[in-house]
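Input: a single structure, listed below in structure tokens.
Heads up, one of the protein chains got dropped from this complex, but the rest are sitting where they should.
Let's look at subunit A:
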Amino acid sequence: METLTRAGLAEAIYAEVGLSRHESADLLEAVLERISATLEAGETVKISGFGTFLLREKGQRIGRNPKTGVEVPILPRRVLTFRPSQVLKARINGTPIPREAART
């Protein structure tokens, strides 16, 4: 199993779009930063054909230190989840893309 990283994505932009390597890397960073800043502001990010990044508010609950068994409160927090689109799920499984979901 291989791992795709920033370097591989920047290289793909360089090959596909024909921008310089430097600018390709800059734009990749700009995309990731814009998505991060939007989520930081509490807003959902929806990428059609790929998926949705959304925030969930978790209330306070009682947790336990698994090592000592001592109960500790887990404070309310905001967590990020990713909902893959039907298109991405279909591509991963090599199944046909549902027509009504082809745009989401």
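Going forward, a residue touches a chain if its C-beta (ideal position, glycine included) is under 8 Å from a C-beta of that chain, and two chains touch if they have at least 3 such contacts; residues count from 1.
The working rule: contacts and distances are computed from a predicted model.
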| item | value |
| --- | --- |
| Protein name as given in UniProt for the chain not displayed, "Acyl-CoA dehydrogenase", "Cytochrome c1", "Carrier domain-containing protein" or "Integration host factor subunit beta" | "Integration host factor subunit beta" |
| Where the missing chain touches subunit A, by residue | 1-6, 8-9, 12-13, 16-17, 19, 24, 27-28, 30-32, 34-36, 38-40, 42-51, 53, 55, 58, 74-75, 77-82, 84, 88-89, 91-94 |
